[in-house]
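My questions all concern the structure below.
Left out: one protein chain. Kept in place: all the others.
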Amino acid sequence: MKKFLKSVSLFLILALLLSCVSFASADGVIEVTLPTYKTGENVGAIFFEPLVERFNAAYEGKYHITLEELTQDMYSDKIKQLGAANALPFLVEGGDSEWIKQVVIPNDMFVDLSGLIADNNLMDILIDSQVAYNTTEDGKVFSICVPVTRPMGLYYNGAMIDLGDKTCADLSWDEFAALLGENKIAFMTGENAWTTQLVLGSLIAVEEGGAELLSTHTIDKLMDYNQPCIINAVAKLQKLMQDYGTSNQVGAVYADAANAFMSKNAAVIANGSWMVGDFLEDGGKWSNGFDGATVRGDVLPGNVALANNDGYQYWIPASVSAEQQEVGKAFILFTLQPENLEAYMLAEGGVAPKLTPSEEYVAAASENKLLYEYVNAVNADTIIVPNAGDIMTSSIGNTEFGNLLPLLISGQLTPEAFCQQLTALAQETALD
Amino acid sequence: MENITNPALRKKLEKAGRSRLVGKKKPLTAGRILYLFCAYVFLAFIVLVSAYPIIWVIMSSFKSNAAILGNPFSLPDTFNLDAYLSVLNQYSFGTYALNSLITAGGSTVVSIIFYAMAAYVIAKYNFPLKNFIYIILTLTLLVPGHTKTQPIFQMIMNMGLYDTRTGLWLVYLSGGIAMSLFVLKANFASIPMDLNEAASIDGSGFFRTFWQINLPLARNGLATAGILMFLGNWNEYYYAALLTSSEANRTLPVSLSYFNQAFSYDYTRMFAALTIVVLPGIIIYAFFQEQVTASVASSGVKG
Partner (left out) sequence: MSTVSSQSKKLRRYSLMERRNFPWIYAFLFPTLLLFAVFYVEPILQTFLTSFAKFNGYTTAEWSFDIHNLGGTIFRNYTKLFSMSSFPPALRNLFWWSLIAMTLHVGIGTAVGFLLYQKLRGWKFVRIIFMVPNVISGAAWAMIYRFMFNDDIGVINNLLRKVNPDLHIQWFYSSPAAFWAITFTWVFYAVIVALVVLGDLMAIPASLHEACEIDGANGFQKLIHIDLPLCRNAIGTSILLSVTSRIAMYENIALTSRGGPGNDTYGLALILTKSITDFNYGLANATAMLMFVFGIATMQIINKVFRMDDSVY
């Protein structure tokens, strides 16, 4: 029995000791942990991981950021949970916008960044409308967005599809689909059904009144989906998914959709410019004879590109220590440095309206043909509107939309019924 | 049987003995063969659905991605450990396993003592409210764990134990109240009360009688209840996911939810990671197979 007692006390001591994780480090370096989904296999990691490494190198002996992996799917839920536990990290990237609007901002759970902007003349680089969106009624600035706009379009496999001398800017979805033949589009219904959301966005944008609807509901989300422009777009989406969806589209998560494209099971995938990194070299994701060099970038058919400038990005929770706030601010300033913005645009595309590009950047950018093509597919007539997901409340956008799609594909829901269900769900989750 | 003199009784007992013998060696009639056939088909199905999913996962972890996609039934051509090495490299499974061990093992060791003390007095002594206490404690078996989500989250948060192993350990302490009490009460009840009386005549106090006489005799029950409680906590996912966030405090089951994104391009590594998560539980079970089986049976019967 003595042994028994001993092992009990040993366990107790062990458990207690190990649970006291100390953040203080002896040599004066402020060490912080940043939970992020932009690690590992996530497309965002290609830029973000080196950025943090550069930050750690630049502030060696002063700050050190350790990344901690979260999946993109769980990020905003986990952040909410950490918020409820008063255990938010020193820096948060966005999060559930309803939660931010109804909990974080009213309860002053954030550090006002207006001082940071003023002290560092950040208005010289930040996009005015983004700062305006992030400014609260009492003049505080909630978050700072990286000032790069990135209209989103699609990629297609040039070895599988030939658009002739046309581009998607000249084609409607019907005409584009006709050129597909037996080839498939990488749709998904799992997670937030991202690639499908983008196609739906482009379909809504070309409907009558659709572009306006998308543009006007980014702040106050859409509660009524029973509108002709949405019903029509959903009907077209249903047809596209039934005729051109990959065999694994139902239940597919983003990685499945990307996998379908990079294994030639699909010839088209709608996605943002950040995906070009996946096509520059084979990072173990290519299979079945796929070659990134054959990938072409374009706008979405109907000459639509999707971009939403109204959003939240980097914010610092008020609950973290002054030291950690300091790191958060340093990191935000670091990402806004011209060379880092350029590195960002090189890796993930986009345009920084107020930045005068350096010669090195211009040279490097023109070398990346795919990115160049993708970014320059936008022309003067391109309809640039927010994405379908931007007008959905978070639970609709994150799960319900994807959960309903299989029923739309199977025909168990008509486009009208699909929109009715979305409407009911949107009204249900509205907080009282 | 020699000393039984009553001839009628003797005859009856002999008959009973014979019929028992007959009952054991049933003749192989056609009906019996059909019955056995059906029974074995059914049992084979049970074995198949229980074992095949895990065997399939383990087998697939040695196959290439293309082979997994090509033919899910094929056996691996080679014994390739690359996927395991790369997965072990990428994730600190050692940390996760240690976390699981500390939280599940630590809470089991402590709470089993608590429950043994309670079961001991309930089994051996009379006191007011005894039945009431026993019944409400065993009713906890019927409380779905999720129903306490918000209050427990709040409590752990107020104690400043969010994202610590201590917090999870504390929650796991309350895990197997009902099951442990069933098992331990039965165990203590089977220890003769004479021992206690003898001990008290020898001047042994209440605590010593429990600790030095009864507890060692109940070690089977302790092991039985302990292992089942340990397995329950070791496999617990919901509260572990809710109450921890950093990688340093992640447990094995929680690590599962991270694989989806990380390995979706590579089924081989996904299956290797899954194998790493499920294997420890199976190994522990293999060692304590008898106790686990016994504990399940006794916990149910007394319910």
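Here the chain labels run A and B in written order, and each chain numbers its own residues starting at 1.
Note that in this section contacts are C-beta pairs under 8 Å (C-beta built on N, C-alpha and C of every residue); 3 or more make two chains touch, one makes a residue touch a chain.
Not measured: the values here are computed from a predicted model.
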Query = So which shown chains sit in contact with the chain we cannot see?
reply = A, B
Query = Among A:31, A:77 or A:291, which residue is in touch with the absent chain?
reply = A:77
Remark   = From A:114, A:136, A:232 or A:403, the answer for touching the chain not displayed is A:403
Note = Touch rule applied to chain B and the missing chain gives residues 15-16, 19-20, 22-23, 36, 39-40, 42-43, 46-47, 49-54, 56-57, 60, 68-69, 71-73, 111, 114-115, 117-118, 120-122, 125-128, 133, 136-137, 139-152, 154-155, 171, 173-174, 177, 206-207, 210, 231, 234-238, 252-254, 256-257, 259, 267, 271, 274, 277-278, 281-282, 284-285, 289, 292-293, 296-298, 300-301, 303
Note = Contact residues on chain A toward the hidden chain run 77, 80-81, 83-84, 99, 103, 107, 189, 247-248, 250-251, 395, 399, 402-407, 410, 412-413, 421, 424-425, 428-429, 431-432
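One rule holds in what follows: only the chains that are shown with their structure count from here on.
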Request  = Quick one: which bits of chain B touch chain A in the complex? Just the residue numbers, please.
outcome  = 65-66, 90, 98, 102-103, 105-106, 109-110, 113, 153, 157, 161-167, 169, 211-212, 215-216, 242, 245-249, 257-258, 260-266
Query = Which bits of chain A are touching chain B when the two form their complex?
reply = 1, 7-8, 11-12, 14-16, 18-21, 33, 35, 37, 40-42, 68-74, 78, 81-82, 84-87, 253, 255-256, 258-259, 284-285, 287
